[in-house]
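The other protein chains are all here in position, but one chain of the complex has been omitted.
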Amino acid sequence: MQMDVEALDGERARVVLAGRMDVAGTAAVDAALTELSETRQALLIDLARVDFISSIGLRTLLLAAKRLGRRGGRVVLLHPAKDVEKVLWVSGIAELMPIHHDADAALAAVLA
Amino acid sequence: MQMDVEALDGERARVVLAGRMDVAGTAAVDAALTELSETRQALLIDLARVDFISSIGLRTLLLAAKRLGRRGGRVVLLHPAKDVEKVLWVSGIAELMPIHHDADAALAAVLA
Amino acid sequence: MPSAAPPTARLALRNDPSEMARLAAWLDTIERDWALPPGPAHALRLCLDEAVVNVLTHGFRPGQPQAVEITLLRQPVLTAIVVDDGAPFDPTACALPPRPHTLEEAPAGGMGLRLLRHYATRLTHSRPDGRNRLEMEFMPDGEAPG
Partner (left out) sequence: MPSAAPPTARLALRNDPSEMARLAAWLDTIERDWALPPGPAHALRLCLDEAVVNVLTHGFRPGQPQAVEITLLRQPVLTAIVVDDGAPFDPTACALPPRPHTLEEAPAGGMGLRLLRHYATRLTHSRPDGRNRLEMEFMPDGEAPG
């Protein structure tokens, strides 16, 4: 998996993930995402190039959102592919954090 | 259930549904939706005020989309509530027709 | 006792499609009187709509004097028990159809059992006295193991 981080301002960042968020792939980004969720106030996570997610990847997203939520922050997800979005809904994760398909709307949600 | 129809042009219409798309409620709109799917080329179905959907309602949406699809047309869904969107994903319907949360994007999709 | 609401409710439906509206209205009353939280209330309504319409549509023979009886228990966990004298059928046992990937392939059905199995936190079927007995549990949020 690959992960790019771009600051939106001092407290918020856009995270672009690429690859498979399976057990093998998620291990490569888990620590970095955890750190971001401890040091930023809001994360816009772009999933467009994530071509697979299983519960280990969901867990990483959920833990980041829980950590940020405790400090009044948030995680916003941006354009997951169909297969990935379906897994977000079936697992229940989609009910716990916003999913956007429009980059401007996602940016507004993370900056709100 | 309530249903309002507004022509977008001669071939396309916006359908605003309200109420519960359960067995009892769907019966009230099924015939009208079927007719629209036979006489129009594309339908934008606004689900914002649908507060519940079960498989009977999914079936009505699916049959409308299948009928339109055979003639090269389409159904586009607009801002379902969380509970309703989850049912669309768990059932598999969400993979078969576009779901938008932005009215402009939905309109563009139905006019495309 | 925090509430005087009755811990049990019961509804009997006849073999007639119009009975589905009575089910919906009855659930409105229960939801309000029992002050059900939104998650379990939604799952309960969904699973009863699916299970009962299946009995009326697939389990009963048209015109026969058959009946579905629904019992709701509020404690220890919100539970619906659906008993019917229709054809023997275990919705927990059969294979689900695959998820279609295109509109053309999509069959116009087969979604009910998938929803039932997803939304009930526990689903068990038995056949006491030659009837179907479907027991569905709807755990309140956050009280889960795991």
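Each chain gets a letter, A, B and C, in the order it is written, and its residues are counted from 1.
Convention: contacts are C-beta pairs under 8 Å (C-beta built on N, C-alpha and C of every residue); 3 or more make two chains touch, one makes a residue touch a chain.
Since we're looking at a predicted model, the values are computed, not measured.
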Visible contact partners (per top-of-document touch definition) of the missing chain: A, C
Residues of chain A (touch criterion as defined above) contacting the omitted chain: 20, 22-25, 52, 54-56, 58-59, 62-63, 65-66, 69-70, 83, 87, 90-93, 95-97
Touch residues of chain C, complete complex, unshown partner: 38-40, 95-102, 105, 107, 109-110, 114, 117-118, 121-122, 137-146
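Here is the rule we go by: only the chains that are shown with their structure count from here on.
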Chain contact topology (line, ring, star, complete or other): line
Chain located farthest away, centre of chain A as origin (C-alpha): C
Distance from chain C to chain B - Cα centre to Cα centre, in angstrom: 25
Distance between chain centroids, defined by C-alpha means - chain A, chain B (Å): 30
For chain C, residues contacting two or more additional chains: 118
Chain B, residues touching no fewer than two other chains: 90, 95
